[in-house]
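Once you've had a glance at the structure underneath, I'll fire off some questions.
Apart from one protein chain that is not included, each protein chain of the complex appears where it belongs.
Which chain is which? They are A and B, in the order written, and residues in each are numbered from 1.
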């Protein structure tokens, strides 16, 4: 039994194994895999609402024949308002179920509570910290769309300072070979220094672009993220989120084999006019999350996660 | 595969087929129908809360052996607050499930988003627009209680201007033979002009009553609806909702074979003293919703809805 807390737990071998299993589960006949988690019960505890991530995990459990109990709005509807610790919640709910999937507002609280859980806990996004299953499904998507997860030129756009999905993804890149990053972000929202050092140490090349076009030119993968309006307002130099949006006119500089990813939801960072383009991979990426989470749940619940 | 968006999709033949199937599912042994949706997964996304309608759909799925993932409070707990479009929600959640049941505050948004859904979407009530499954279960109830859905004298009481269940039901009456309506409503809350024209064109006779007694006299079916207090206050001529309520004293003018329907919830429009009367059909009507929705889900999920 092991908790899933950070992408740092996943080496290249384990990541590859998960990807291959996800690919198998995608193509398997439903009836064939409908017993894999039979009799198993999973709790989804969401202290921050996230309908997409929650439904994705729950669908994954059901597709494998398991069952789910859920707190859609745990913050408001549970005893956490009275001051109960997360450790107590894990001990109690952990007595009812076989695994806990949790979204929490504090990565520190989550880390401190995990050791008290009698069953595996899966981090489904924690504060400004990690969102490991998002990074795994991102890597799965790159593998599926491009056929490889090394030798990649990757453009990363948006809020690189606070975006936890970007941080988790870059940490995964650190263990792959021959990765080049081109970053484009509002002044003041660049990568944190420690993450830049980590990239350098891992041999990931990092360049800075001065426009969407410059970022996209020659990219194999474009990873676009959301910039929260309040972040921009807080910056001295005012700029518009739309300066960082990918629009139809930008597609001409993007190689035909490239793929655009986005963790979603999007709110204007990608023009919907791009959706029909074969390079727009973000909805396929969301679907990949279902299969990747099925693979992960299988491993966690069978205690096979090394 | 087809979405269920409006009652206009259902002709007499299809309505009859649904009713007959609902009647079969009601009487079938549980074990007999428990495999009909085996392995199927349905999402219920409620952007406006409606415990009754949501639980009715979810119970229908479970009775047929399917599974459900649910957003009880999608408006507050999802990315719609961040500005995500409903089209994006449908594309993403549609990758996880086999069908989506949705309650939404805007019929326009719902109509625009439906084409993007990769799986069937069932409208479970949309703003001031349609609520097709309510109208279908109303018709099912009339068929079950009176043995026919034509040659009917129907009293319709309450807020006829804003009540979406009334609008959907009247559109169904438009395709039946020999229907007479007697309407009783507060000044200013009558039927919209286009619906009146539609009734005239379809040969539905429309009279206006001046009291509850006058409306009920000679009726085969009484359809009572709720008047929201704020609607009345907004009217120039102040009147009381209780003037439109059905009370025990009114039952004497109602034929013994007649039936009283109400989409529920009720808040004073029908005196609970009437509940034990055989003509009070509203709780049986609510139960009918379960079987009608089972029949509809079967058709939608088997792609058999013509």
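Going forward, a contact is a pair of C-beta atoms (placed from the backbone, for glycine too) under 8 Å apart; a residue touches a chain by one contact, two chains touch by 3 or more.
Everything numeric here is computed off the predicted structure, so don't read it as measured data.
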Selected residue (touches chain absent from view) among B:21, B:266 or B:279: B:266
Where the missing chain touches chain A, by residue: 39, 41, 43, 45, 67, 69-74, 76-79, 82-85, 87-88, 91-93, 95-97
Chain not shown, touching residues in chain B: 30-31, 34, 46, 49-52, 55-56, 58-59, 62-63, 68, 70, 72-73, 226, 264-268, 272, 283, 286-287, 290
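One rule holds for everything that comes next: only the chains that are shown with their structure count from here on.
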Centre distance in Å when chain A and chain B are each reduced to the mean of their C-alpha atoms: 40
